[in-house]
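Single-structure report; data block below.
Excluded from the complex is one protein chain; the other protein chains are retained at their positions.
Here is chain A:
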Amino acid sequence: RVSSDGKPPKFQPPPKPVIIDRKTQKEERRFLSPEFIPPRGRTDPLKYYIERKDMIQRRKVFNIPEFYVGYVLAVTTADPYASDKSKRFVGICIQRGGKGLGATFVLRNVIEDQGVEMCYELYSPRIQAIEVLKLEKRLDENLMYLRDALPEYSTFDVNMKPVPRMDHEEIPLNKLQVRMKPKPWSKRWERPKYNIKGIKFELPEHKMKAAQKWSQPWLEFDMLREYDTSKIEAKIRKELSEELEK
């Protein structure tokens, strides 16, 4: 360094080491399945506690993998009318709904030019296996617009092999913008209430501007709609980690 007066430069103590606790950071980011978070309401929390005990019990016996909307899953269910007594369905998860034991997820696939959607219950005893074939998050939490998109975006090979994953940390985000079939669609996806980022809208400008007429910009500032789940989530995470280790 250039000294100021010819004197030796003032002693600069080295910067204090910043300790990044990787372990606590990892625990904060761990996935909590959305059906564990109780909805807002006046029900006795004892009911959710009892339901969670059953859910944890089922998870101990049967492994429900962590998955988001956009993953490609293969589900084997027991079927009394099939020849092998079991049925396998491969599809992309387009929606996860329900809370508690009745939580469901919808898988979509196009088989022989016919779009098929199967709604499965996560905790149903008929499900024998859930395998994650492709881990890929999408831009939206609800991919119902795939019904009105070109079929190539919903087709997945039924005998697809699970895609091998390198990292154990990052889940890749697919910023794919999907091309749609010509209108009419089942829902008006260009409207701001659906807040869809994963469609490449090829509509004229005036139509996109007209759709913004239905925007409700005051909704995000509405305090009565706020539902802060951070404390509830922390409690449930602790409960889950304790129970699953037993």
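Note that a residue touches a chain if its C-beta (ideal position, glycine included) is under 8 Å from a C-beta of that chain, and two chains touch if they have at least 3 such contacts; residues count from 1.
Here is the rule we go by: contacts and distances are computed from a predicted model.
Trainee: Not counting the visible chains, the remaining one has a UniProt entry; which protein name from "Large ribosomal subunit protein uL3m", "Sorting nexin-1", "Kv channel-interacting protein 4" or "Rae1 protein homolog" does it give?
Mentor: "Large ribosomal subunit protein uL3m"
Trainee: For the chain left off this view, which of A:33, A:95 or A:124 is in contact with it?
Mentor: Candidates A:33, A:95 or A:124; residue touching the omitted chain: A:124.
Trainee: So which of A:30, A:47, A:175 or A:200 would be touching the chain we can't see?
Mentor: The missing chain is touched by A:47.
Trainee: Pick out which of A:62, A:89 or A:185 touches the chain that's been left out of the picture.
Mentor: A:62
Trainee: Please output the residues of chain A touching the missing chain, sorted low to high.
Mentor: 41-44, 46-47, 50-51, 54, 57-58, 61-62, 78-80, 85-86, 100-102, 121, 123-128
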